[in-house]
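Only one protein chain is missing from this complex, and each of the others stays in its spot.
As written, the chain order gives the labels A and B, with residue 1 at the start of each chain.
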Amino acid sequence: MSTYAKKQGFGATLWDYLTTVDHKKIAILYLIAGGVFFVLGGLEAMFIRIQLAIPNNDFVSAGFYNEILTMHGTTMIFLAAMPLVFAMMNAVVPLQIGARDVAFPFLNSLGFWLFFFGGLFLNLSWFMGGAPDAGWTSYASLSLHSPGHGVDFYILGLQISGLGTLIAGINFLATIINMRTPGMTYMRMPLFTWSTFVVSALILFAFPPLTVGLVLLMFDRMFGSNFFDVAAGGNTIIWEHLFWIFGHPEVYILILPAFGIFSEILATFSRKRLFGYSSMVFATVLIGFLGFMVWAHHMFTVGLGPIANAIFAVATMAIAVPTGIKIFNWLLTMWGGSVKFTVPMLYAVAFIPSFTMGGVTGIMNAVAPADYIFHDTYFVVAHFHYVIVGGVVFGLLAGVTFYWPKMFGTMLNETLGKISFWTFLIGFHLTFFIQHFLGLMGMPRRIFTFLDNQGLNTGNMISTVGAFFMAFAVIVLVINIIITSVKNVKVGNDPWGDGRTLEWAISSPPPYYNFKQLPLVRGLDAYWVEKMDGKTEMTPAEPLGDIHMPNSSILPLTTSLGLFVAAFGALYNMDDDKTWTVPVIIIGLLITLGSMLIRSIKDDHGYHIHKEELTDDHDKGVKA
Amino acid sequence: MQMDQKFTDTTWPAAPEKATLEGKNKYLGFWLFLGGETVLFASLFATYLALKDKVPNADAALAKDIFDLPLTFVATMLLLTSSLTSVYAMYHMKNHDFKRMQAWLVVTVLLGAGFLGLEIYEFNHYVHEFHHTFTSSAFGSAFYTLVGFHGAHVAFGLLWITSLMLRNAGRGLNLYNAPKFYVASLYWHFIDVVWVFIFTVVYLMGMVG
């Protein structure tokens, strides 16, 4: 177990991670995998910006540009932002609610491996005949006619990783509903836990439409069905609806956790209770609810008719209300607080205006007639990067810095962190602010180059320079991580000194069983309440007893691996000249079904840590 | 508490599916999953409704040409009855009567298999009689996908319940497997719920025109 991890060789550690069902290690797996994909997506972004730095550039060809663009969007959304969000949730939520683990540790691991193999599969397309090139939205009219197998990689890869996401969503819902420690009522849950809760519900209801859409697209491309083929009675608008019924909630799936992280950070470093806690909870739930009623704002120019457009325009604008509530609450949290500008706090403070700008352009886009002008121009690109980078990425960078000590027991360097922050902030605004104007000047989205003498040169050059700033910031962050890990200076429970919630009441990183005795929660900001009473520890809610733990297992990995293998067979099955595909499908499915069968036949009762061992740990100080 | 502890009729809890934390989690998690499945089937229904009778030419089969009232009726009766038999199985589970529970599950599986057999016959019939295939029209694609997804759920349910029965045949009920039987029966009812809408919306309303 993790207690002995230090003494393990590399092989044993690797095996430990491949089979782990511990939410803290799964968080690290998500962080690593998501981080790698983030760098990959970032590299693709750099290629895009280099190509667009000057007019008539031929750094990449038009076809290759489409692949890079598609993979950038798809990777960033599904393989970087989502898993990084899951890394934060896994690392923090069970601790915040005072749980020993998530409700389904085995499924937690399965969710990770499905995402991982799905992402790997998608990215192998680069080496196997070309990446998908129909945009991350993969509109059916375009994707049906995309030659080669790129789009098939998109379909199958997202299908596999989407399954993992759905599982993760259900897991967090069950965890938050069933596993809260005594005293942790819903209205005492920290906001990050609340946003995880709402986001998991969004995942539960948003991913099935994507699954259906991908299945239909798969049938059309691989098995000759006619869902989107107008000549045979099909309808390509169906794809657009299914995609956006998923797609709009998806953007809230990404931004709400960032909101949650910022709420924690702003309260912590203003050293003040979060302003308007209950209105924050209300706003989070309301945003989640409204998030399902607005998807057609992505389809204003499809021609749904004035009534539909009007309804969706109004619904979209309505979301500005709960979002505005949040913005003001954050500002008022800082108001009168004794603010400490640590790196996470800097991100939080910079986030507020940056995100608000994205929100304002969002409202502009929601004005349906005006959207006829904005649609498919760089104005839209600027808008969604303002929310997605200024919101989600800022949130993740802040969250990773904030929770780094809780995950690894070490503190990232503040000076390097500040260098990263400032270059990223400057680079971000350089890159994307100017794109509003490029868009208004008529530069279309998703073009691989532009002509000279159209007034677009300077803007594009500025944008590219900004992108290099951001790349620099990320490099500094990586260096920071390496230095911190090599130095390996361990810190205590509450390294920021102002922790308010339960996760700071436990050692960094926590022992593998989390809380020796479940803590008793006596109010909002449970740890702060105890601190104010002059205590340094939580009051236990139960006597010391045996702790029940789940067993590690390799089956999540093999289950996912089987689907990964089968996907290759399915993908090449449509080529007439390949005879090996059916056996490959069968082998893959046998691996998956076999793993599932073993799982259901072999009883897994877990094991117990005995009381005596726990008392031992206490005497020597916690080893893990 | 030892999970595979043996129980007597008197010590057996009244709600064995929720007597352990694992059981409670499984029970809740499965219901949540059914919430997701609701959206999944709704999306398939929506697609079907949008593509109903959308065909490339006048020769292609339409809903009102192909469906057959008696066949659908028999299939419906089989599945509805299997819902009742699985309720019987759970009734005996609560009474800690393993043998009777198994017996009713066998009946459930047989009825489900009968339903699946009819569905296969039906699909075959459409293909050969009406050239109504998965690729012949958008209507065909949507029809086979919706009804086929449901059929696949039935097939998976059969495999699931059967393997549960086989695995536990030798050892009777305990608090480890009771939640498993319980959620499998929930799944089976859910399949029935979906079928109620399929026979109403696809078949009956299809025949009405």
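Please note the rule applied: a contact is a pair of C-beta atoms (placed from the backbone, for glycine too) under 8 Å apart; a residue touches a chain by one contact, two chains touch by 3 or more.
Everything that follows uses one rule, which is that contacts and distances are computed from a predicted model.
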| item | value |
| --- | --- |
| Name per UniProt, for the chain absent here [options: "Polar amino acid transport system ATP-binding protein", "Cytochrome c oxidase subunit IVB", "ABC transporter permease" or "Ferritin"] | "Cytochrome c oxidase subunit IVB" |
| Which of B:L32, B:A60 or B:V109 contacts the chain that the document leaves out | B:L32 |
| Contact partner of the left-out chain, one of A:F192, A:F205, A:F243 or A:F374 | A:F205 |
| Touching residues on subunit B - with respect to the absent chain | 9-11, 13-15, 18-19, 28, 31-32, 34-39, 41-43, 45-47, 49-50, 69, 72-73, 76-77, 80, 83-84, 87-88, 91, 94-95, 186, 189-190, 192-193, 196-197, 199-201, 204-205, 207-209 |
| Contact footprint on subunit A, counting only the chain that is left out | 173, 177, 201, 204-205, 209, 235, 237-238, 241, 245, 292-293, 296, 302-305, 308 |
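One rule holds in what follows: only the chains that are shown with their structure count from here on.
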| item | value |
| --- | --- |
| Approximate Å spacing (C-alpha centroids) for the pair subunit A, subunit B | 34 |
| Subunit A to subunit B touching residues, read off their complex | 103-104, 107, 166, 170-171, 173-174, 177-179, 204-205, 207-209, 211-213, 215-216, 219-220, 223-227, 229, 231-235, 238, 242, 245, 597, 600-601, 603, 605 |
| In the complex with subunit A, residue positions of subunit B that touch it | 3-4, 21, 24-25, 28-29, 32-33, 35-37, 39-40, 43-44, 47, 50-51, 54-56, 60, 134-142, 145, 163-164, 167, 176, 180 |
